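First the structure, in the form of structure tokens, and then the observations on it.
Shown here: the complex without one of its protein chains, the others still in place.
Entry: subunit A
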């Protein structure tokens, strides 16, 4: 049997889609098809009942993420059985009821889908055998109940009520998660079986109070216990079938279920007793009291629900096995009579157009049948004998008499319980008398009449159950109650008797007193109403919304502390924390200097260092004079390339040198359009702050650099040195690495280069910048834009420069050089033509489309790589061979050279696309013109 267990939630989960698919059919069919999956699930549950009644618990486990202790584990014991029957049973009745409740215009498919999803979540909670899994279903109930409560999303109160329910229960859910994680940590497993067996371990653990507080937070928010009760009345904005379902058998009972489930492991301590029982007692009294004053029928039922939930919680807090049995019994009874009452209210609302008891009077004349049903259910709520509510209330009274945990104040509990019952009788009487008698209806929107035949069926079934349980408790729910209690207690169930008549005793007297008191109270209700009207009406919704708004404002302020839309602030914070992270490990380094012998310092190096330092400092000091700063910066760049040259990196020196030229030209061009000077808008304080941070970073980086330089080198380069000639066919190892060993990286890099250039091209085109005619001091720019001397020299230099670049390119594989460097040299040579002659002169003479150049460059490189596939080799495998030509002598051909050609073309294309287009901005030819060509 147990292998079918997971089908129970799975069936309902699949059933979620049925109404969505069948919505287009007629409503009866849709409702019928929708109820198939839950009905099948109910059958499965009932089939398993046999095994459970033989004291077996069914289990089924499937691996999910075993490493993390996560599994899909289901368990069906007496408690889950009881809850499953309630959940699915009442759910089926609600499906039938909602078919008649919702109007033709409302999407019944969507409603059913939410409802079944919610049912799945509830089933998941009661069937879970794993704490994390239980929590996930728990959260799913919060989410799906949000959807249900906000079903009438066009109403503001529905949206607000749903939000409130979600916020309160969702926050409680987070607390519960923390509690469950702690339990899992203490027990060492999330498996419920193991957890339930570790009661002593948990209770004696030092973290027990924390665990208890967190779990109780989850349970109390869900089951609307004081002071979290306020969300429940606002959830009444939902359609009545939803209220009937959520607030009788499910949602709020999930919290109760949690308390019962963890009863064996968490109860039994003073802390449990005090917290749970006092919370329950407060909720019981508060709910019962307020319920009497609600004019809205659903409001009355909402507070009555709160009160009854308080009663169950109080019973669980009494910490005696019999009280727990009573609690479970009341769970059943409350679910039955409250669901029927909600449904009856829905019928009244549906057929008369209002739920206000000040208007609803004397409905007995219009709907006697419904009135009878509602009166029986209300009587059960009041605890009238022969009905189920009476039985559990008697048990409750008995238990209040037999506990003594409040010491000498213990007598208060039965007294207060009786007081609660007095109010309960009073509001039940009001429900009956105000609605069905008490004169004639006042200003009803509709003339009330009996509802459609089948809308009454669910109420009939539930009311029949009220009577049957009330009169033959043992026959109807005896086994169910016994095994649910056994599962809840995880121990021997104490003997109890479920008979109607226990003789004349204290509990009966308390019941009698409550009846009498309640009727008297109702009779004198006007006095009480007058007294109550002195209090200002407090709307929990407003308080809650204000609280939320304050929270949001506070969060916003906190965020704005870091995120104030200032890039400088972001950069500063980021660099600051990066520095701390970098500096941290340095503290563990015992000595800055390592063991590697240092090179001697010579005069050239000192001169270079001084130039570099001065250049860098001048860039900073003069950065308000932008041109001067740029010139100083170029000194630094030149020294950097000299440093590369000195420390045996000729390739780098060449690259740096040509890039330097291109960069400076680029920045000068940009400067033409930007302000020439930077205003002094940094406050002294900011300057000091930034100086402090930048010096710190500089210090840290310098230290790391020094520490690195003075430590012995262990490198993987030996491999490249060894295989460069034999495997790559070149003696310039740097170039071979670029075009061969790490060719794929280079391919990526030239692609990035191309993308950057295209991005720049798009930025430049349609740039609404106008050429300044004068500098900022008002001096006109020179007219003589193309000096003759430069034009002549550059023109004769061009072929020479191109020749050099070709030479550099060709020898790149074996000598310093290669595609990158050659490309840059070519670019510089061409840019020189632009500078010397201007765009107008170059344009007709050089018909190169730079975008095409970039594209073909990347294409050549990629095709070279793909070419190796023709020879069944991996992407970018290189090939080379030596040839002998008559005059030229021996020379080498390598596929890597083709790849390098791609690099070469991309570099030229990218560089010139950027610079030539920027240069065009200084003429009448805008980049947009080129687009059209």
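The rule we apply is simple: contacts are C-beta pairs under 8 Å (C-beta built on N, C-alpha and C of every residue); 3 or more make two chains touch, one makes a residue touch a chain; residues count from 1.
Basically, contacts and distances are computed from a predicted model.
> Select, from "Peptide/nickel transport system ATP-binding protein", "ABC transporter permease", "Na+/H+ antiporter subunit C" or "RNA polymerase subunit sigma-24", the UniProt-recorded name of the complex's unshown chain.
UniProt lists the chain that is not shown as "Na+/H+ antiporter subunit C".
> Touching the hidden chain in the complete assembly: which of A:678, A:791 or A:922 does that?
Considering the complete complex, A:678 is the one touching the chain left out.
> Kindly state which of the options A:162, A:281, A:387 or A:652 is in contact with the chain not pictured.
A:652
> Write down which of A:67, A:538 or A:599 is the residue touching the left-out chain.
With A:67, A:538 or A:599 as choices, the missing chain is touched by A:599.
> Thinking of the whole complex, not just what is shown, which of A:299, A:816 or A:857 touches the missing chain?
A:816
> In the whole complex, not just what's shown, which of A:713, A:780, A:870 or A:885 touches the removed chain?
A:713
> Footprint of the hidden chain on subunit A, which residues?
Output for subunit A: 561, 564-569, 571-572, 575, 596, 598-602, 605-606, 609, 612-613, 616-617, 619-620, 623, 626, 629-630, 633, 636-637, 640, 643-644, 646-652, 655-656, 659, 662-663, 666-667, 670-671, 673-675, 678-679, 681-683, 685-686, 689-691, 693-695, 697-699, 701-706, 708-710, 713, 715-717, 720-721, 724-725, 731-734, 737-738, 742, 745-746, 749, 752-753, 756-757, 759-760, 763-764, 767-769, 814-816, 820, 824, 907, 910-911, 914, 918.
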